[in-house]
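For this depiction, one protein chain was excluded, whereas all remaining protein chains were kept in their positions.
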Amino acid sequence: MNYQLIMEEVASEVAPLKGKGKIADYIHQLAMVDPDKFGFALNFLDGASFNVGDTDERFSIQSISKVFMLTLAMANVGDDIWKRIDVEPSGNAFNSLIQLEYEKGIPRNPFINSGAIVVTDILLSCLTNPQEELIQLIRNISGSPTIDYNPYVAASEKATGYRNIAMANLMKDFNNIENKLDDVLDLYFQFCSIEMTCKELAQSFLLYANHGKNPLTNDKVITKSHSKRISALMQTCGFYDEAGEFAFRVGLPGKSGVGGGIAAILPEHYSLAVWSPRLNPNGNSLMGMKALELFTTKTGTSIF
Amino acid sequence: MNYQLIMEEVASEVAPLKGKGKIADYIHQLAMVDPDKFGFALNFLDGASFNVGDTDERFSIQSISKVFMLTLAMANVGDDIWKRIDVEPSGNAFNSLIQLEYEKGIPRNPFINSGAIVVTDILLSCLTNPQEELIQLIRNISGSPTIDYNPYVAASEKATGYRNIAMANLMKDFNNIENKLDDVLDLYFQFCSIEMTCKELAQSFLLYANHGKNPLTNDKVITKSHSKRISALMQTCGFYDEAGEFAFRVGLPGKSGVGGGIAAILPEHYSLAVWSPRLNPNGNSLMGMKALELFTTKTGTSIF
Amino acid sequence: MNYQLIMEEVASEVAPLKGKGKIADYIHQLAMVDPDKFGFALNFLDGASFNVGDTDERFSIQSISKVFMLTLAMANVGDDIWKRIDVEPSGNAFNSLIQLEYEKGIPRNPFINSGAIVVTDILLSCLTNPQEELIQLIRNISGSPTIDYNPYVAASEKATGYRNIAMANLMKDFNNIENKLDDVLDLYFQFCSIEMTCKELAQSFLLYANHGKNPLTNDKVITKSHSKRISALMQTCGFYDEAGEFAFRVGLPGKSGVGGGIAAILPEHYSLAVWSPRLNPNGNSLMGMKALELFTTKTGTSIF
Partner (left out) sequence: MNYQLIMEEVASEVAPLKGKGKIADYIHQLAMVDPDKFGFALNFLDGASFNVGDTDERFSIQSISKVFMLTLAMANVGDDIWKRIDVEPSGNAFNSLIQLEYEKGIPRNPFINSGAIVVTDILLSCLTNPQEELIQLIRNISGSPTIDYNPYVAASEKATGYRNIAMANLMKDFNNIENKLDDVLDLYFQFCSIEMTCKELAQSFLLYANHGKNPLTNDKVITKSHSKRISALMQTCGFYDEAGEFAFRVGLPGKSGVGGGIAAILPEHYSLAVWSPRLNPNGNSLMGMKALELFTTKTGTSIF
């Protein structure tokens, strides 16, 4: 199959959507991004890779980092994490306090904000320098030593993150946060600020297509079972309140971010990353969703 | 791979779980079933089939019929159904009124009770005799002309179905029910009362592994796109509040019922049905869940 | 104090509000009422009475009948009623299912619809002919033997009362309804259909200003303690989601109905009834609320 050609077709078929959707503008740094950027990278386990568009430009991966955070937590504490976070879809907007109160401070899954805050708290408890360890993990699996946090984004997130701070305080009240709230929130907002290119993102997600082994080095990062757990969670919980729609239209486990990025995998085969900043009403990249739908249809690859 | 042997291993490995879990007892007919029954049937698209245990005994498939109801509705009205039902996981217990009120009478998906009641209303509006047509559809795809409703079960369901009646009235208040409530509810409770064997269930679910074509006749029942939609919905919404756990442990699209049945598919390969009446706290068959987990692990088949 | 003059002043001061607000139109019988009717009746315990406007015309008292229903229930089963209904304000719209589900089928108070449905169930259980007994009670305390139900209103209420039927089914599911649902609901909708004039309503509410004794006969209808309980409930729960506003602006215990009626009392002194069909956004008579505010201000009578 000529993947390069298919990806170029996809790019030209989604081009008419330019101008549709709304860029995230709750912080200055996201609002200033060129809204018409489009990048699409595809990496196979056998080493083949294909690229279309702006795949060398770093963007704010935002919630996609929740997958890496969960990976680091599972590598360190394993399934004990599920004592404090559930594994079920949330069925509401991604930041609802109602469900958190109803369920006594136990987040529905690690990919909603409240769940990722608990993951952050777990990392703070079990690691000496979790901020350093997370970025090292990402550098290792992507092969890009220059990937880093953007401290300006982290500061802006913190200055406007009232809802996340509210949830963290509510969970602290339910005794589901161990560390000092300021420490947990500072680190959480750092985690939201990571910047990567489509190429780097596609390369790093090969980890989950490769059952937890770093495809660059063949080192085991997490167990096969943990990798499967993360993939299952991406499938059911990776797209805010659009997980069901994504499962149907794209049919791959994946994770999106409000920066307009989406990363997804076909287990045992490939990983891909797409970036386009304009979002649909559910907070997922509008052109990105369409690109992935076209790609899986044209290639006949889907888990269904 | 020796499937017969693997299934026998699975059966003997789950045997120690006998006596664990609780049979559904809200109606007489379910409470009287022998709680230690166990059946496991596997059908391949190429015609091969394998069986272990009580696979020739009919049981109440209960909510598994929601998959057939959706199939009949999509065959008749297509994607118009999504104007009145959403496609997202519910994130709550399967019969919650709160979400229904919060979302103005639009059920989260067609596999929770409220969603299936709207599907029933749609079938009443578009078909002359929906009760006859549904059972004919099931007879056709299973090849078993004697499959039928159990009117005693339907009557018992109706006599105790206060929550379902409450939801139907609430949706009527939100103008999401077109027909007379008594007609809708009578038909809905009939649909819950269908009885099938594991063999029949496995055979009929091949439809979804076969992209919507009846594997017995090769006739198209629904389009490939509709079949994929149903599979995606089973994946994300098929197991009450345990969809995420099932996705991880089993990794197949499927649907369970409180009668203790579970049907699932590996797209393009096989379908299977397991039956064991004792349920876990989430309302899914306890031995059935374990059996499917062991089977997909031993055979290395999972969508992840 | 010249009450007649004050009431005429009030009537002329509220006259400019004619045309404001919206008549209840969910059933035909209410929608057809002349929206600009205005009646205001005042009765003192010493027998003096004053009237302005349309005080001899019967209108649908609707939810005001909940006060009489509670009176009949307390006369027959006393404080046992509080095992099945709470006495606290509801803090939500008057027909919310969410709170009912959250609080396991126990209504917040007897003046919201769910609470009145439980009161109806209690009356069905303890009386041979509750429909006859309620209307006799009202005839006795008002001195008007021709007061009656309007069967057309009851039928219309039933035909559109999906939300009330939903709540009744939910409470049945929580085992807080003893009798057959159809019987309970038929009787409840009858209770909603009573028609009275302002004069009759003012006369009958003297019961609560008179500590539970019929002011026409001096017979004890309910105990002083029960009368105080009912007054306290009218104070805190009598005006849907506007109880706090009414307590401030009017400062009397009272009860309103969507037919545009309001009845209220100054304990140990007087009772009054006002009727004007156009409602404010909270479902209370717009001119009626203003008339009562002006009257208590001009007469300097308020419980605060």
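Letters A, B and C mark the chains in the order given here, with residues in each chain numbered from 1 onward.
Note that in this section a contact is a pair of C-beta atoms (placed from the backbone, for glycine too) under 8 Å apart; a residue touches a chain by one contact, two chains touch by 3 or more.
Since this is a predicted model, take the numbers as computed values, not measurements.
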item	value
Chains in view touching the one left out	A, C
Which residue of C:P35, C:P215 or C:P253 touches the chain not shown here	C:P253
Among A:A155, A:L170 or A:L216, residue touching the chain not depicted	A:L170
Contact residue for the chain not shown (choose from C:P16, C:P151 or C:G244)	C:G244
Identified contact with the non-displayed chain, of C:P35, C:G53 or C:P89	C:P89
Candidates C:L45, C:I117, C:L233 or C:A263 - the one touching the absent chain	C:L233
Contact footprint on chain C, counting only the chain that is left out	86-92, 99, 108-109, 228-229, 231-233, 235-237, 241-245, 247-248, 251, 253, 267, 302-304
Residues in chain A touching the chain absent from view	96-98, 101-102, 162-163, 165-170, 172-173, 181
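The rule is simple: only the chains that are shown with their structure count from here on.
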item	value
Whole-Å gap between the CA centroids of chain A and chain B	32
Separation of chain A from chain C, taking each centre as the mean of its C-alpha atoms, in whole Å	56
